[in-house]
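Missing here is one protein chain; the remaining ones are kept as they sit in the complex.
For chain A:
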Amino acid sequence: MKGYTWRISLILVFIIASFVYLTPTLVDTLPSWWSGLLPKDKIHLGLDLQGGTHLVMGVETEKAVEGSLDLIATDLEDSLTQQNLRYKSIARVGNDKVQLTLYDRSSADTAQALIKKKYPDMQTLPATDEGGFIGMQVRINEKEAQVRKDRAVAQALETIRNRIDQFGVSEPVIQREGLTNIVVQLPGIKDPKRAIDLIGKTARLEFKLVDETINAATATASGLPADDELLYEKKTDATTGAVSETPIVVKRKAIITGDLLTDAQIRIDSQYNQPYVAIDFNSTGARLFDQVTAANVGKRFAIVLDNNVYSAPVIRERISGGSAQISGSFTEKEAADLAIVLRAGSLPAPVKILQNVTVGPSLGKDSIHKGLMAGLIGVLLVVGFMAIYYKICGMVANFGMVLNILFLMGALSALGATLTLPGIAAIVLLVGMSVDSNVLIFERIREELRLGKTPHAALDSGYDKAFLTIMDSHVTALITAAVLFQFGTGPVKGFAVSLSLGIIINLFTSLVSTKVIFDAYLERAHVKRLSI
């Protein structure tokens, strides 16, 4: 067979590429001539193999209870207004009560009935007369508060998991510790600070109308009307890095909140080459946004995240269709992180970092060493077996297997994928599959030789007949791996990455790499007997 030059060149290119990508992993210090274009990243190892950042985060569960009381207060305001009941004020007091102040006894009774109906779990304290007004308190009981705290931690755990998944740290360990803490272990990441920022951001997104009647520059927090608040817009100068703060007075009540979002994506403004975050609302959010923008054309709308104003653009026209954008002076990374936290949802309560230490691998260095030795012994046993059983042909198969492992390592490194113990299991399976493809081919060749074919003919028809079998067995395995990759999380995903890459690589080595050796050999030497 002619034309094996291109196959040999292709294999050589792959070998060189694999070595280039593996160099940072194999060499401790890169030589000075290793230019900026060449890869510098070591192969990523999972937590089980290399350890990583160990964070203990405390969820401020009190805040979650306060937050839900705030919601109840807002909801009561709306309900009372709808029923045309006049009230003086409704607000949360302390961390377990909502205080209502009403004008007369009869509306207090109506309000009480309403609360009983809407919030049967809440405890209403008897109304008191307070200098002409009727004061009333609603208290959340201990048990109910505990339920909410518990739910807040569970929800925070899920949100953090979502964020880390989207950030792209594979193989994190995320678990609950004690009543209020969450432990997160991230395998050796390059930029732990960025990850911590991302995990710790509460990401409470609110859209608030700017109160233009008050001069923000001279306003003080105490001198504002009750329904206004003073916030700051932080801007970082791109060249000097200086942070400037512009005060803005906004309405306390948020018109739209982040829970009405369905999606957030980073986009680049083609005109100014500035990144921004495009957001989409669900139907309720879209309707609200449409109404609010229609009613407030010409006014400013502040986009507030965790009480910082990102931007406060003027509403130029009614915006319908349920999408908007958040622009601000951020870098591409910041915009990408913002999109992630918005997509993953806000934390039900703020979190505090309680402990941040570096931990060793969860398997222990000793075990990893043993595991690698055992793997090596296994490979050597297989190599020995193949060499004895199939003689020279077996050695060709062994060469193919080594190529497989080399290519897979190179590919893992090039793609920035994570290698874990499950990933190593996938490699063991790959060694099996690599040997299997060759065994299939060799057994076919032996069958053909028994039928009296020449070595050359036996080889060609052996490869031909085994081809479909190899395809079928690889495609079925690839289906499993691809689905696991798509839907699996954590360690299962790491396994799927190694496995699917391995399958594709093995298809190439078993059908192209080993074949070309036989072809080249049979071309040059006149072979009477095949060593098989």
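To be clear about the criterion, a residue touches a chain if its C-beta (ideal position, glycine included) is under 8 Å from a C-beta of that chain, and two chains touch if they have at least 3 such contacts; residues count from 1.
Rule of thumb we're sticking to: contacts and distances are computed from a predicted model.
Only one chain is not pictured, and the protein name UniProt records for it, out of "Protein-export membrane protein SecF", "Lactate utilization protein C", "Aspartate carbamoyltransferase" or "Plastocyanin", is "Protein-export membrane protein SecF". When the omitted chain is restored, the residue from A:90, A:256 or A:440 that touches it is A:440. In the complete complex, the residue from A:225, A:378 or A:416 that touches the missing chain is A:378. The missing chain, though absent from the display, is touched by one residue of A:71, A:268 or A:359; that residue is A:359.
Although one chain is not drawn, the whole complex shows that of A:177, A:245 or A:464 it is A:177 that touches it.
In the full complex, chain A contacts the hidden chain through residues 51, 54, 157-158, 161, 173-178, 181, 183, 357-367, 370-371, 373-375, 377-379, 381-382, 385-386, 388-391, 421-422, 425-426, 428-429, 431-433, 435-436, 439-440, 443, 446-447, 468-469, 472-477, 479-484, 486-492, 495, 499.
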